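Single-structure report; data block below.
A single protein chain has been omitted; all remaining protein chains appear in their positions.
Up next is chain A:
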């Protein structure tokens, strides 16, 4: 988008076994991306949430922080026996986790990138997915908190040297999630114990308003929980999963979707019309609606409004992922992982299907920050062959495809969606698109697999015929529709038939001759 000067360029980070490189993002000039940063050897490379800093881990003990726009190295940290590192959302701080043997050794360190000094350190025994990063920041870094045993500690994000300024005591708390933008609420999960159900409680981040939870929801039959805040911090979606399904319907356990609002208008289960696990749930970028893919396969997909009422049904199909477009309006339903990779693009304001396509064996999928492109990548630890990147337009036509020998990671550089203009051609094009009209797009695209049938029409599976039934007359009648082919008679039957005919002729001849004699 070079026509508008202010809107930033899109960039793609691609990491291979030898290192990572940054490409200048679409639109590509002559079908190939221009390289912005040549290959730098590394093991981990990640942008901060607002795209201003890039953190690169090299050789397991050196972390370099690059500037996101100019790709120059700002600072480099030398940290022995490093196990994990994370950037804060605005790129101001870097958290590192080192291997530690004794509790005296404070192995989680928070560094300030600008000065290079460490501002806070504490001891944490081990690192799990739920407990890393230890210190959670809100999107503007105004609130910072940490989960400690039986309590949540809040810090002053400008000055970490004071330690924690206040804390919230919650005996038994196992997981927390700070609301991102704005950071005014914190959700805590207390697992089931002895007879008391598991519960999710939302508290305010303000010290004074922390005596009572703002909202709470209790349930049994839950072992892990994933929490999703929306952009305005007004609603929290909680997927409660349990490893054992007590209703005996699934081997893989069960999952339930709960929805809590901070104004108390809804505190309970989201009523899903189909039985089965919740495959994916995503908030839209405006924070006013969310999409859920649920049910045993073929799964149903529904978009709910912020009151928890269903606003649009997107039908059934082999889907387990949903991705909202950052500019609103378009949502992509896809079936990645163990599903064949069908993708359907819907316009949910106009309630129209824009296009369907296939992207087999994709591992990750993400919209570009300006909402015009959708990138799927097949990456290495999960799939060792067919690694590559595919970029689609917002209506499903393939734009770019590149295969790699081995690809570990492919990401967009994060930008705020507001810094890009609306997709004008999308607004006008939706009115002229008919479902299944893919000829125009197919001419320009390299894809040969754009399906012309909307995903809603499932093909009827052919009936299974056991081998001995192939020759049965009823089967033949079904296959040939009453017009029977010349039936092939076996050798013995043919011989018997000939013998009988000869005998008949002989009899006829004898009777004839008898008659003539008599």
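The rule is short, and it goes like this: a residue touches a chain if its C-beta (ideal position, glycine included) is under 8 Å from a C-beta of that chain, and two chains touch if they have at least 3 such contacts; residues count from 1.
We adopt the following convention: contacts and distances are computed from a predicted model.
J.: Consult the UniProt record of the chain that does not appear here and report its protein name from "Diamine N-acetyltransferase", "Transport inhibitor response 1-like protein", "Vacuolar protein sorting-associated protein 45" or "30S ribosomal protein S4, chloroplastic".
T.: The correct option from "Diamine N-acetyltransferase", "Transport inhibitor response 1-like protein", "Vacuolar protein sorting-associated protein 45" or "30S ribosomal protein S4, chloroplastic" is "30S ribosomal protein S4, chloroplastic", the UniProt name of the unshown chain.
J.: Can you tell me which of A:76, A:126, A:223 or A:271 touches the chain that was removed from the display?
T.: Once the missing chain is taken into account, the touching residue is A:271.
J.: I'm checking contacts with the chain that's been left out. Which of A:189, A:219 or A:294 qualifies?
T.: Selected residue, touching the omitted chain: A:219.
J.: Contact with the hidden chain only, please: which chain A residues?
T.: Within chain A, the residues that touch the unshown chain are 171-172, 196-197, 216, 218-222, 240, 246-247, 256, 267-269, 271, 308.
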